[in-house]
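Only one protein chain is missing; all other protein chains are in place.
This part shows chain A:
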Amino acid sequence: MRNFVKFGGLLAALIAGTSTAAAKDTFKVGIVTFLSGQAAQSFGVPAANGAKLLVKKLNAGEVPAPYNTPGMGGMQIEAVLIDEAGGATVQVQEYRNLVQREKVDVVIGYVGSGDCLAVAPVAEELKTFTILYDCGTPRIFEDADYQYVFRTAATATQDNVGLVRYLKALGVDIKTYAGIHQDYAWGHDSWVDFKAAMGRIYPEATVAAELFPAFGAGQYGTEISALMQRRADVIHSSLWGGDLQSFILQGLPRGLFRQAQVALSTADHVLPPLGNNMPEGVIIGARGSYGYMAPESALNTWWDAAYREAYDNVVPVQGPYRMAQALLGLKSAVEKAMKENGGVKPSSEQLSAAMTGLSWESPAGLIEMTNGKGHQAIQSIGFGRTQKDKDGNIVLGDILHFDARCVNPPADKKSIEWIEAGFPGADCD
């Protein structure tokens, strides 16, 4: 019984210890991304690193114009970092804890589409301004309307529509194509979008194979054999992280990348770890104009240099870029709201009003909240193809960008309907 009393005392202390009031001049941001598990190395940890760096630089006022004022509207940013591991169940609970226990002002987070879908209604219920910074599924704003939830990155639609447009722009001749994707929502959705876009842009091409290995399978011997036997002209894949690295390393000695044009929709993040093990002639997407495909601007030059300096000269890939566009969007919204409310810390309602339909410059170019009634961003996207430079190092060449309105549906259209209707209203000049 004495143990039990001690135990209770410890618990009470734990609970009491958390109710520290936030200081007046800080702006508390909950940041949720994968710090453990499969998506940590590829997306989560680089994004968290990007967030830490950018928060430090913003607080010091060291970010180039128009973000050169300190913090957010003069308030110092205080970041609370949370691991996204554990599934949607854990994330809903942690979201509530961030808002109700930690009293954060806003939450930025979520790589997993399932986490985004689960958290969005809770954000609405708790009336807390929330930015989904990465997840890809178009379902969030196509299936529901939210007042407090925003997504500052484009949906996965542009990854695959853009990829088909890039194949066409390179003049790749396609009679047959195949797909290899992880067997979960991301893989299936990517393949549906890609097939639909192929149907419009390459109407003659036929599907040679569709393979759905398990998430985290790691061994692709059978799939590579199947792909090599079918001899498709193009192999499309939305694999990422360790799965993608394994697939590349296992396919390379068997000549898969010489036999077919491989097009990877989200592969920029495996270039730093693979280095010169990356085969030549592979088409790489980054889910935006990120890293190697980032547009030239003072902001991007600064961001690239700052990130490399802080993290052992590693190239920032999609994770840090997406985090940066969320944080810079938040700063723009906070400062816009403060201009309108007389300079006090904005409420979630004021932030939502300010963010709706907002557009701002990010290292990856202009981000515009045009879709989902002003809650869903569109942005430009870049693609490239690996090649050897004169020293024999693998670099990206043939880099092309597509305008946001060329690869994203107009505001009033659902993604898949827009693709199947033949991209009405697409502006590709």
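We adopt the following convention: a contact is a pair of C-beta atoms (placed from the backbone, for glycine too) under 8 Å apart; a residue touches a chain by one contact, two chains touch by 3 or more; residues count from 1.
Operating definition for what follows: contacts and distances are computed from a predicted model.
Q: Can you match the unshown chain of the complex to its UniProt protein name from these: "Cytochrome aa3 subunit 3", "Branched-chain amino acid ABC transporter permease", "Cell division protein FtsW, lipid II flippase" or "Fe-S cluster assembly protein SufB"?
A: "Branched-chain amino acid ABC transporter permease"
Q: Specify the residue from the set A:188, A:373 or A:414 that touches the hidden chain.
A: A:188
Q: Of A:39, A:63 or A:82, which sits in contact with the chain we cannot see?
A: In the complete complex, the chain left out is touched by residue A:82.
Q: Of A:139, A:269, A:322 or A:375, which one is in contact with the hidden chain?
A: In the complete complex, the chain left out is touched by residue A:139.
Q: Quick one: say which of A:26, A:97 or A:297 touches the chain that got left out.
A: Looking across A:26, A:97 or A:297, the contact with the absent chain belongs to A:97.
Q: Taking the full complex into account, what residues of chain A touch the chain not shown?
A: 1, 3-4, 7, 11, 14-15, 18-19, 35-36, 80-83, 87-90, 92-94, 96-97, 99-102, 113-114, 117-118, 121-122, 125, 137, 139, 183-186, 188, 215
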